[in-house]
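Note that this complex is displayed minus one protein chain, with the remaining chains in position.
For clarity, chains are labelled A and B in written order, and residue numbers in each chain start from 1.
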Amino acid sequence: MTAAQMEHEITLTVNGFAVSERVEARRHLADFLREDLGLTGTHIGCEHGVCGACTVLVDGEITRSCLTLAVQCEGKSVTTIEGISDSGAVADLQEAFRARNALQCGYCTPGMVITASVLLDAEEMPDREEIRDHISGNYCRCTGYHAIVDAVETTLKARAEAGR
Amino acid sequence: MSGDVPSPLTALDRPNSYIGRAVPRPNLKRLTEGRGEYVSDISLPRMVHVVYVRSPHAHARIVSIDATAAKAAKGVVAVVTGAEIAQVCTPWVGVLSHMVGLKSAPQHPIAVDRACWQGEAVAAVVARTRALAEDAAALVEVEYEPLTPVTDMMTALDPETPVIHESLGDNLAFERNFSGGDPASAFAASDHVIEADFGFGRHTGVTLEPRAMVADFNPGTGRLTAYLGTQAPHMIQNILSIHLAMPESAIRVVCKDVGGSFGIKVHVYADEMATAALSKLLQRPVKFVADRLESFLTDIHARDHRVKGKVGVMADGTITAFEIDDVTGIGPYSVYPRTSAVEANQVVNLTGGPYTCPNYKARARVVFQNKNVTCQYRAVGHPIATAVTEGLVDLAAQKIGMDPVEIRRKNLVRDDAYPCASATGLKFEALSHHAALDKLLAMMDYPRLRAEQAEMRKKGVHRGIGFASFIEITNPGAAFYGVGGARISSQDGAVVRLDAAGAVTVQTSATEQGQGTEAVIAQVVATAVGVPLERVRVISGDTDQTPYGGGTWASRAAGIGGEAAWQAGKALRENVLAVAGAILQAEAGTLDVREGAVVDADTGRERMPLTELGRIVYFRPDTLPTGFQAELMAVRHYVPRGYPFAFTNGVQASYLEVEDGFVKLLGHWVVEDCGTILNPQLVDEQVRGGVVQGLGGALFEHCVYDSEGQLQNASMADYLVPMACEMPDIQVGHVVSPTADSELGAKGAGEAGTAGAPAAVMNAINDALSPFGAVVTDMPFTPDRILGALRAAKAAQGA
Partner (left out) sequence: MKPAPFAYAKARSVAHAVELLSAHDDARIIAGGQSLVAMLNMRLAAPEILIDINDIPGLSEVSVEDGFLRIGALVRYAQAQRSPLVSTHAPLIARAIPHVAHAAIRSRGTLGGSVAFADPAAEMPACMLALGARIVIAGVDGEREVAIDDFFKGLYETAIGPAEMLVALRLPLHGPSRRVAFGEYARRRGDYAMVGLAATARAQGAGLADVRLAYFSVGLNAVRAQGAEAALEAGDVEGAVAALDGDLDPDGDIHASRDTKMHLAGALLRRVAAELSEAAQ
């Protein structure tokens, strides 16, 4: 695939499954996930990389899917909120969000959960300020963040406790 | 975390009551897993996408539109102009008859011959995909003749300023004058009169899910289904019916998950009306999703007030009189159907409201301008009235050298003074300003903070403490809109049904946008009927399915929708007990329903599970006594009648540090009295979220227009909303003064945080700046403004 084309065949892994699709070069990953694969858990809030609602994991790193072209994901492994939910990898974090009412409208939540997920394995336990810093690229317009910080902190403490 | 708050009310004190308990919301698991269903997620067969071509000018005549190239572009289904849409959808005028003198001009879904703000739609491009529609939209050639825009609201009424709508004669949409008591004499007799000008920047809601609609007109049924994230489905149904000339029964409004509302999604938007009209015109589903840039240009804006304020005070701290003169710019049209005069009207109503002072004079002028429209956004008018009042009270305290807490203690309406009325005639049933203030001071440890502040000041660190007491309108009856002729319901209904398997289904006219409405309704019904919470399922947001009602806005869902559900649940329990009495040959009055079973009321001994009762009613009604008909579905409606509004009160405190013009929030405390607390966790989170939206308006959020009416910061990168790092943890406490207007006694809590936070922050900043003699009163308090005030103070001292 070297020719400069408007459309490209891409093959990648999404939530553990191989996916092959033909996409326009201009299709960003968020639209690819939502429109082509029906994975509507990845939300679009701004399409200019500010709000964080579209955050997914690409090869394990938190990534703005609106600032990543689908065609660039050839050969990569993408994990969305649907995948991370099915795997149960952060079920404890999701339960903490629920118990703490750390979401209201829920629109930011998939991006917030994905963003927070990479904190859970941090070697050093982040404090509240560090949690706030880490999620600072994800807007929540409903909660005022306090409850989200609580939910992440609770999960971190429980994991640290369990790992002891 | 919120603990359970036992209800003080015996009427609610049912065995296994869920009222006052922090039970999690039923929707949340789904939403944490990305399995929600927002309008932007919906895709229907034959669906096409619309993109609007929007005016780049704040004010311009549309000379011509050439859509030839756009129509020929790939994937295009139609390009439609304002004149063509006007054939399908009639224009509207956003006025209410009780706002005497309020005027506006007819507004079309798509501008017909003149665009009146930057961002107003001038043509619609419909295509197979959003991207193709955008490609074609770039090919629509619109020739404009730019007209002089009216942008400065302070000069909008000057004779040399052009009039936006000639037919209206001038740019004045509405004016209200009020005088109560004898303000002139009171000011004259005051030891001190302090004046200040307050500014409130335009801001907007920034719901994280932009506005979106899928309109599906089916020519086979003649019905239009509108999937819309609206707070008021029945209102939208009515309005689509009027302007599309269809019977209401032919219109269904469906409201699934909504990605934030905050008042933004309770209005009629021109582009949404156009989307519905396009679906009717094209006879197929049409999807509109505002992108973020159009959201900033077209979601309603709010605030944008300038208020001259004046307070009179005696040397002993007695406040003698308030006076305000408010000007607000609302854009070129009053928004339909709730109008854009309500915020100014609220400012007049609410200023001075927490205080006993009877002397009050007010003027509010609402003017047209060529900017995006403004309308009701979370806490309508309250942040303005509260900041003006509380700012003036603090300036008065500073003048006479009194602690800000003491001047409030001296002047806040006494807790034993109720019922009483404000200078503007607002009726207060039961408020608790003093108890709330006492609780707040204890929570924040006021003496310790003052000592810390003094200690830090010695080190050159400038911290401030600010307070804001306030009142808030909740649970509105018909007085808001109905009396003005708007077909916006102030009552709500609930239908509660017990099925054969012992599960309970509730249909409610209250709506859910994340507040937890459905959880509260479920708690109330589970308690009223006597079933475990997990057996209750709530259906909302569908005009085909739910009772007719107002929806969720103005802090009314729990107080009004909740009471309707309570009454319906009680009625169902009575019906269940009638059946049980018949089956068990017992007096219904000796039985009760608890945890899903009929029991002896005295002993709690189980007599029959509801599953068995359901089985008999639905499958073996032949075994019931002759002539007995079981009714396992109950309907109740409710609207508060004792008071036009259930006022709540609250007090907030902010502790912060100012350095190099930056404000660092160190702590924020709230004590709120919203009556009976149905779910303390939901109340606390409404308060916290509301506080942060208020902090946004106080510190960051501002729709910056230039003198040509061009919005300078219409992106998420430049319009700053609060992010996690800058926000503090927020401590929330409660005082409980239930309303006797309902059995539940619940008042609203969704807007209180937003009402008080800006004033508390303003007062805290000014407390921090007091050693420099600098005062800021123009929100948002940016580094520019704080440094500017410090420079001005320095210059004044040097002079």
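Details
Simple rule for what comes next: a contact is a pair of C-beta atoms (placed from the backbone, for glycine too) under 8 Å apart; a residue touches a chain by one contact, two chains touch by 3 or more.
Model, not experiment: these values are computed from the prediction.
From the set A:Asn15, A:Thr40 or A:Thr68, the residue in touch with the chain omitted from the display is A:Thr68, counting the whole complex.
Remark: the omitted chain is touched by one listed residue; of B:Leu720, B:Val736 or B:Met779 this is B:Leu720. Contact between chain B and the unshown chain involves residues 130-131, 134-135, 138, 291-293, 660-662, 700, 704, 712-713, 715, 717-718, 720, 722-723, 725-726, 782-784, 787-788, 791.
The set of chain A residues touching the chain not shown comprises 1-6, 8, 24-26, 28, 31, 47-49, 52, 55, 58, 61-64, 66-69, 71-72, 115, 118, 133-134, 136-138.
Everything that follows uses one rule, which is that only the chains that are shown with their structure count from here on.
Of all the residues in chain A, the ones that touch chain B in their complex are 24, 26-27, 34, 39-48, 50-51, 53, 80-82, 85, 94, 97-101, 103-110, 113, 128-129, 131-133, 135-150.
Touching chain A in their complex are the following residues of chain B: 1, 24-25, 27-29, 31-38, 40-41, 131, 205-210, 257-262, 291-292, 513-516, 681-682, 685, 688-693, 715-717, 721-725, 727, 729-730, 753.
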